[in-house]
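Taken from a larger complex, these chains appear in their original positions, while the remainder are omitted.
We call the chains A and B, going by the order they appear; numbering starts again at 1 in every chain.
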């Protein structure tokens, strides 16, 4: 495994660990200031403006999401969902022109809430920028296998 | 099927919890309400050309909605007349010149007539015949359009669509008039959102102006804080915040929005004032509206801001943000809500983008608003299974209603008038044996 692969693998395991431990404020800090968190609502969706998304969030909206998570009034979050996430099948491409790294992985987020397990399967793609020897996230794009299905609430960060 | 004791279920100021929890009543609803009412099925723009079709459900009944060669639309049975196979899976869509059943190859025309069946000689002496009649897919369902919106009804007899729409015709008009070109089209994708609760909770909730400031605090409080902390929000962020904050407007504001109930259970909230009436007006859009309608008429159109309009029982539409939410009952305690989005023809892309952004924030299953409503529906479902009390109260603002110019009855925004109106219609549908 190349140094880059190792570094990306470690970074993504770290991100997953933060999310599973619900260290959401630390997770926010992984992003570039203009970084985006995107869950398309259609397979292969290219346009976030001419088509709805399940989520399409700037720093401010991600912060809002995290604060809502911390808000005791949030009815749907009183269930205190937990996650364990599994990541594999990593493919990495470097795009030297803009000095970013594109990493795509299969991700399974297992969610437990209200006595029930939910499974979210996606191919997730991170556009990463090297920063201080680690990375920052320019774009995290989660392509859910059933993004256009009749889904019920996705309460957690994917 | 045994008849329910409707007079014990629906009282003037409350309804019995069984209307939300009894599987037998759900079956009856599918039979009576969802076969007798006009149900929204889609929009002209989804099937522009002859042979365009999609497979959907009218209540629990699978149908094919098909553009005819003469421009009309039919709702054919999506069920082969041979041995009964469902012809197209639910959700299928496309363009075709005929429907071929994939089991034995019976072939139907766009009009549903049986055109051909393989090895036809084998039916000599049997009643099987090409054409309409016992072996065609036309089941007598009615389809009518109003300004491009398609409605279907399984029951042959009943009021015309225009009559049935009644006072809310003007709200559908406003939906379309907001397009500089005077027409809308489906655009921007569809949300399909499943929850484990009776369909009526959603429908009633959309006209319930006492819940947003409570249920959606978890989004509005952080939104307000971020707004205060960041005086220099980007345009997109500022717009998002501006769409969230009205969910926690004052009780007086919601009261002033007003509401009205109409025949057949329809109703709506907001008129001049609504959760959308304070949005910034896009300059380019305004210019195109003025160009299309002249300044006065344009102003008049945009001054109407009916935030949530219900055509009972199947849709809630939001003219100010150009979307339609469709109710798909699955079981007594399971419902799918579809959200369809529309482009105003002649309006700039930015307007569509704003409306889609609204929906992403509010209607997405991963959004900041919808999940808390859904949690409420699901807790209503479990709460109403309790025997502690039998009643759901619709007692707010008793008698506070007055006829309006279009034949509806208007009341204060937080009234239960709209809910009483729904259940009066529900009872009518359920009673007609």
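In this section, a residue touches a chain if its C-beta (ideal position, glycine included) is under 8 Å from a C-beta of that chain, and two chains touch if they have at least 3 such contacts.
Everything numeric here is computed off the predicted structure, so don't read it as measured data.
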* Structure fact -> Written as a formula using the shown labels, the complete complex reads A x3, B x3
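FYI, only the chains that are shown with their structure count from here on.
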* **Distance between chain centroids, defined by C-alpha means - chain A, chain B (Å)** => 32
* Touching residues on chain A, where the partner in the complex is chain B -> 39, 41-42, 45, 49-56, 58, 60-61, 63-65, 67-68, 71, 73-79, 148-155, 158
* To do: Under the touch definition given earlier, write down the residues of chain B that touch chain A in their complex.
  => 187-196, 215, 217-219, 221-223, 225-226, 230, 233-234, 236-237, 240-241, 244, 336, 339, 341, 349, 352-353, 356-357, 359-361, 363-368, 370-372, 374-376, 379
